[in-house]
Every structure is written in C-alpha cells, then in structure tokens.
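With one protein chain withheld, the remaining protein chains of the complex are depicted in position.
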Amino acid sequence: MKEAIGHKRWAIAEGYIPSYGNGPEPAFTSYETACILNTSDQDANIKIWIYFSDRDPVGPYELKVQAKRTKHVRFNDLKDPEPIPLDTDYASIIESDVPIVVQHTRLDLRQAENALLSTMAFPAATN
Amino acid sequence: MKEAIGHKRWAIAEGYIPSYGNGPEPAFTSYETACILNTSDQDANIKIWIYFSDRDPVGPYELKVQAKRTKHVRFNDLKDPEPIPLDTDYASIIESDVPIVVQHTRLDLRQAENALLSTMAFPAATN
Amino acid sequence: MKEAIGHKRWAIAEGYIPSYGNGPEPAFTSYETACILNTSDQDANIKIWIYFSDRDPVGPYELKVQAKRTKHVRFNDLKDPEPIPLDTDYASIIESDVPIVVQHTRLDLRQAENALLSTMAFPAATN
Partner (left out) sequence: MKEAIGHKRWAIAEGYIPSYGNGPEPAFTSYETACILNTSDQDANIKIWIYFSDRDPVGPYELKVQAKRTKHVRFNDLKDPEPIPLDTDYASIIESDVPIVVQHTRLDLRQAENALLSTMAFPAATN
C-alpha cells in the first residue's frame, strides 16, 4: 500500500440518540456510528468532541485505532468524560494524529444491523 | 480546538416537504433538516435561499448559530419571508459569515426520529 | 447572490430502475432522481450520458435548467435517444455549460415521496 489515505480532522454535523422505551417499537432501535479507517502504519490516537445546541462542547473522548485497522465507534459507547445525552441534537469533530477516513452510519438493530443511512464525514480542508 | 472547520457557502440540491393528510400513513411523517455545525468562536449569521423549478429564489431566511454550537434547522420551520410550499421540489443555498459544516438529513417521525437519509451538503470551492 | 456554485461535470456511479409488476409490492415503487441546482444567472444546458456494464454509453440526453432554478430529473423520464432499460445496472455523467450542483436521490412512491437514499454526486476535479 502507498501512503495513508485521508485527513486528520473530520466533522459530522448530525447526531441524535433516541431514548429507551418511549414508543411501540423496540426500546432501543438504532446506533449512531463513526466508522474510522486507519490505513497508515502507525496507530491513530483519536479525540472526539461533541457539540450541542445549548452548551459548550464536551471532550475529548479518547480512543485508539491501530495501524492498518478499522474501528466502528458507537457514540452510545462513549462514556468518558460523560455519556452523550439521549433525545438531544448533537454534532461531532473527530481528530487524529495520522490521516484517517471517517464515515457516519446509523444502524437499525431491528434489521440484523442493516444501516439506515451513511455518508462520508466532512474532511477539514487542511490535512 | 484549532481553527474553525468548514466553508461559508453550501448547497443542497434536493428538497421536498410532503403535504398533510393525503394517505394512509400518519399525516406528517418527515422533517427536512439542515444540520449546521459552527466550531468557530464567533456566532454564525446564516442566510438560507430557497430555489424552485418555476419561480425566482426566495430569501434570505435568517438565523444564528452560536459560537461552538450546532443547530438542526428544520425547513418546515422557516416562515420569514414565507413558508416553504408543500408538495414542491426545492433546493437551498446556505451562507454564513464564518466557516460552518452543513449536513442534509431527513427525519422520519414515525420511528422515534430515525433518519431516512443523510448526506453532507456541497461546499462552495471558494471558502 | 455571489458567483454560481458547483462544477460543470458530475458522476453518479450507482443506478438501477426496477421493472414493473414483479412482486407483492406496488408495481412501480421508486424513482431514481438527479436533483440539479443552477444558481447562475444563465440557463444551464445539460447533457447526460448513461454507462452500462456490457455496452457503450448512450447519450447525450439533453435538457435545460433555467437560470436560478432547480430541476429534479427522473431517470425514468429520459426517453431520447432511448429509454433507460429496467432491471439493469447503470451509471451516469452529467455535464453542464455553467456550474451546477447535482444530488442523487431515490424516492419511494409508497411513502408520500419520502426518499430512500441521497448523496451528493461526485464533481470532476477540473471545473
């Protein structure tokens, strides 16, 4: 493989985790996911910042994606410094110390992990 | 955080708000949304222009997204200078005085705010 | 408004129009659409080329999008030089003499024109 593909900063402007048990459907039906691909030969140290409509951003949430690996990060699993609140609009910035590719996907747990939507995240103009 | 991420002009070529009560499904089942993320340390003054197939564009619709905040703007809520007509193809241009990121999402109200689709808007080549 | 936004050549790599009447669902349930936005002050003369897996491309299909207008073009409606065959993988190139923005959307007619998917088309690097 050639040089690592991607950028070091990405944005996802849409995010929303529905709450449990408030409807006729199964209580928890979807997962917000940031699929991260690290094609470089170095581990990627990732920092995620969560933006809200009515208070300051929270973060960084820190995690690692090993060299030449992919990790599908579920926003529901981010717990430190604090869980992402349910029923709340949010957005996110993903930063890495090596180039990565980020794709935003929402999974529907009722359909064997079928995705409901997917879009590439937005890469910062400067790598 | 480093410098603000994004562009000052974005385009969404697809838009359609179905009318009320014309089918077996719940009358009003989806929301067209422009999710806007402002990572800068200044408030973003936003102007939205709506384009149609058969008449001149309408706008600007004006709103503000505060510094380091996200706002999920529902096209259904845009009222001034005039509501967006139902059952009508439209497109939109979103302009800001600071860099922003814009993601186009359609929510399905029947499924606890699950999204039906999502795509990054198209950024103008010149920032 | 400032200068026109977009590019003069766009690609959509995915396309498929299902045939009529071959299942329990309503016979014709979706529309492939290329949503075109022309923000310039000149009419856009559009040429569409359809690519196949096993024969030469067909086109150009010619149409116009007026200045400061949007047009949601259904591939099903393209008839000249020939209709797009059903149950067939295809892809498309959209060319314009002024900058435009192109978004690929598939509509589901069973749900009051809700979209099933949407993504920005791919713009050619050279405008």
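Observations, loosely collected:
By written order: A, B and C. Residues from 1 in each chain.
We take it that contacts are C-beta pairs under 8 Å (C-beta built on N, C-alpha and C of every residue); 3 or more make two chains touch, one makes a residue touch a chain.
Not measured: the values here are computed from a predicted model.
Within the full complex, the chain left out of the display contacts the shown chains A, C.
Within the complete assembly, residues 1-3, 5-7, 33, 35-37, 39, 68-72, 101-103, 105, 111-120, 123, 127 of chain A touch the chain that is not shown. Interface residues of chain C facing the missing partner chain: 9, 11-14, 16, 18, 22-23, 25, 29-30, 49, 51-54, 56-57, 89-91, 93, 104, 106, 108, 116-122, 124-126.
The definition used in the following text is that only the chains that are shown with their structure count from here on.
If each chain is drawn as a node and touching chains are joined, the picture is a simple open line. If you lay the C-alpha trace of chain A over that of chain B, the rotation comes to 90 degrees, to the nearest 5.
The residues of chain B that reach two or more other chains are 116-120, listed in rising order.
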